[in-house]
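Of the protein chains in this complex, one is absent; all others appear in place.
Chain nomenclature is as follows: A and B, assigned in order of appearance, with residue numbering initiated at 1 for each chain independently.
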Amino acid sequence: MSAVIEVRDVSVRFATDFGEVEAVDGASFEVREGEILGLVGESGSGKSVTATAILRLIRRPGRLTGGSIVLGGRDLARLGEDELQKVRGTEITMVSQTPRTALNPLITVGEQVARLFVLHAGLSKADARKRAIEMLAMVGIPEPERRARQYAHQFSGGMCQRVMIAMALATSPRLLIADEPTTGLDVSTAARILDLLRDLGHRTGASILLITHDLGVVATTCHRVAVMHAGQMVEVAPVRALFAHPAHPYTRALVRSIPRIDCEVAMEPIPGAVPSLLNIAPGCRYAGRCPWVEERCRQIKPGMTEIAPDHLVACYAVEDGRARVV
Amino acid sequence: MPALCELDDVKVHFPLRGAAAWLRTVKEHQASVVRAVDGISFQVQAGETLGLVGESGCGKSTVARALVRLVRPTGGHVRFEGTEIGSLSDQAFNEVRPHLQMVFQDPAASLNPRLTVRRMVEEPLRLHTDLGAAERRDRAEAVLVEVGLGLELADRYPHELSGGQCQRVNIARALVTNPRLIVLDEPTSALDVSLRARVILLLEELRQRHGLAYLFISHDLATVRYLAARVAVMYLGVIVEEAPAAALFDGPAHPYTRALLAAVPVPDPDARRDPFVLSGEIPSPIDIPTGCRLRARCPLAQPVCAQPVPYREVAPGHFAACHLV
Partner (left out) sequence: MAELSSSGTAPLAPAPASLRLIWRRLRRNWLSAAALAVIVLMAFAATLAVWVAPYEPDATDADAALQAPVLHHLLGTDIYGRDLLSRIVYAGQVDLAVAFGATALALLIGCSIGVVAGLYRGVIDLVIMRCVDSVMAFPAFILAMAITAALGNSVGNVLIAIAITQIPNYLRLIRGEIFRIREMEYADAARVVGNPAWRIMFIHLLPNALPPIIVQATLAMGYALLTMASLSFIGLGIQPPQSEWGSMTAEGAQYIVTGEWWLFLFPGVAIVLMVLSFNLIGDSLRDFLDPRMRGVR
C-alpha cells in the first residue's frame, strides 16, 4: 500500500510569554491509501497541532519550524499560500469537533454542499443541487430532498456532523482529517458517525486521519495507530498489535489507565504528570514518568525502531530488550 | 433499613415561554411544557454508589439539580435520611445542605475565578459551622491534602490550576462539611484519560474511607461500571431499567440499555460488537410518545408497546420498563 501523505520530522514551535515551546517535536508518520490512521494522545500531546500543521494553518505565535509534508509529490511545507489554498478543501479536507459552528446558519444545508460542487467541480447550479442531495443521502441523512432545504439549526448534532462529512467528501479528497469528530456527541450517535466514516472510507477510497483521545474509538475504527506524548511520536503500529502488544511504556500505561466496559480489570493511572514543555530536556519527554528511564533518555531522543513488521517504537528500553514486549 | 435518599415519582416540568409556545397552547388547547423529568423513583443507600446513565437530554442532570434544589420539582417526594426535603423552606433546607453536596461537570467553570482555592474550600465551613478562622484553615488544609492537592496550591486561583487539580478542588469543597451523599454530575467527562483514572480512584477511595454515598451521573458507561454498585438508565425523563451493575452490563433487559451498551466503543479491536441499533433520534421532551417512549425507535416494537408500560422486577433486584421482557 502506498502512502497518500508522508509527514517527516515535522516540528512546530509556539512563542509564549515565558519562552519558546516546541509543541510538536519531530513527528513522522504516513497515511496510506484507503486506510484510517488514528492519531492518539491526551490534550497537550500535539495531535491537533500536527493536523493543523498538515494543512499549513498554524497561526502566530506558532510556526512550522521543520520537516516535510509530502502529498502527491509536492512538499506542502514548501508551497506558497496560493498553492496551499488549492490543496486545502479539495485534496485535504477536514471535519472538526464542533460541526454546528462550522455550518453557516443563514444558508440552507443543501445550498452549502452544492456550492462546493459549483466551486470545485464547476457544475451548474441544478447539477450541483442534485449532487448535493446525493451526498446527503450517502452520509445517511433521511429524506435528503427535504432536509437539504433546511437550515443548520434544524439539524441535531449528529446530523450536523453528517453534513460536515458530506461536505468534506464532496471534493473527493485524498485525505480527510477528522479532529475528534465524535467528542460532544452521545454514545449511540458517535457510534453511528464512526460507522459512517469507516464505511465511507471503504467506499470512496479516501484515507482518513482520525484524531482522538479515546482508545475505544481507535480500536473500533482505525487500521493503524500513531501515539503521541507531549509533542513526540512514541509508537506507530497496526491497531491489533498496539492493543495486544503495546511496546512504549506510555502506550502500555495508557491502555491500562482506562476503565473497561467489557471486563473487570483494575485501572492503573499513568504515573506523574504531562510535563511542561517549557525548558524541557532534549531527550524523550516521557523520561520523567518512565519506570525504565536511564541517563541517555534525557539527553538524546530515541529514534523510531521497527520491533515487528510495521510496528515502530521510539524507546531505548524496548530497543535494548530491557522492557520486554508482552 | 431506610434509604439514605429516596426519590418518589419526582417530576420536573418546565413551562415553555415565547411566541411559539403561546401559538402551540392556542392550537392544541394545552399548556406547552418540557417534561424534563417525568416521574422517576429510586433510592440511594448509605455508602453506596448509584449510577444514573443516559444520553444528553434524558433529564439526568435535571434529577441532580432537583436533588440539591437548583430547580424545584414540580411533583413527587424527595426524602433524605427519612425527612421529606422537597417541601422544606429554603432556610430549613440549608440545614440539609452540608450533608448533601454536588460536584459539577466542568471543573474549571464551577470555580469562582476570583477566589483562591483556600477561600472556596473554606466557604462551606464559614456558612454551616461556627469554627474559628484557624480551625477552618486547618480543616480546609486537611481536606485539600486528602484529595491530593499540595498546600502550595491553596493560595492559587482556578486559572492557575490544571483541569484535574480544579476537579480536586471541587471534590474538596463538597467533602469539607462531611456530607453523606455527593451528587457527581459527569465529574470526569471533561478530563483527559490519565487524569480521569486518578479522579475515579480518588472518588472510590474517599467513598470507602468516609462511608459516602454517590449519585454518579454520567454518559460514560465504562466509568459507571467501575464505580457504581447499582445502575439506573434514563430515557426521555423516566427510568427504563435499574439493576446491580454487573447484572445490567452483562445482561441488559431493556432494548434501550442494550443499544446504549452496544454503542460504547470497546478498546479491543477483536471485541465482537452487538449490532443492535435504535433508529432515529431522541424525540423532544415536549412531544413525548404515548405508551413506551422508545416505541418509535425500537427494532423490537410490537403493537402492545402503545399501551402504558409496567415497571416490573424481571429478576431479583433487576427492574425494567418493557412489555417484551
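Convention: contacts are C-beta pairs under 8 Å (C-beta built on N, C-alpha and C of every residue); 3 or more make two chains touch, one makes a residue touch a chain.
Keep in mind that this is a model prediction, so the values were computed, not measured.
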Selected residue (touches chain absent from view) among B:Ser32, B:Thr49, B:Thr62 or B:Asn170: B:Asn170
Per the touch definition above, residue among A:Val274, A:Ile307 or A:Ala323 touching the missing chain: A:Val274
Contact footprint on chain B, counting only the chain that is left out: 65, 68, 70, 94, 97-98, 101-102, 104-106, 109-115, 123-124, 127-128, 145, 148-150, 157, 159-165, 168, 170, 173, 192, 195, 198, 201-202, 205
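Criterion: only the chains that are shown with their structure count from here on.
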Chain A and chain B, separation of their C-alpha mean positions in angstrom: 32
Contact set on chain B toward chain A in their complex: 55-56, 162, 192-194, 196-198, 200-201, 219-223, 225-226, 249, 259-271, 273, 277-278, 281-282
Contact footprint of chain B on chain A as seen in their complex: 42-43, 156, 158-159, 186-192, 194, 213-221, 239-240, 243, 253-255, 257-262, 264, 267-270, 273-274
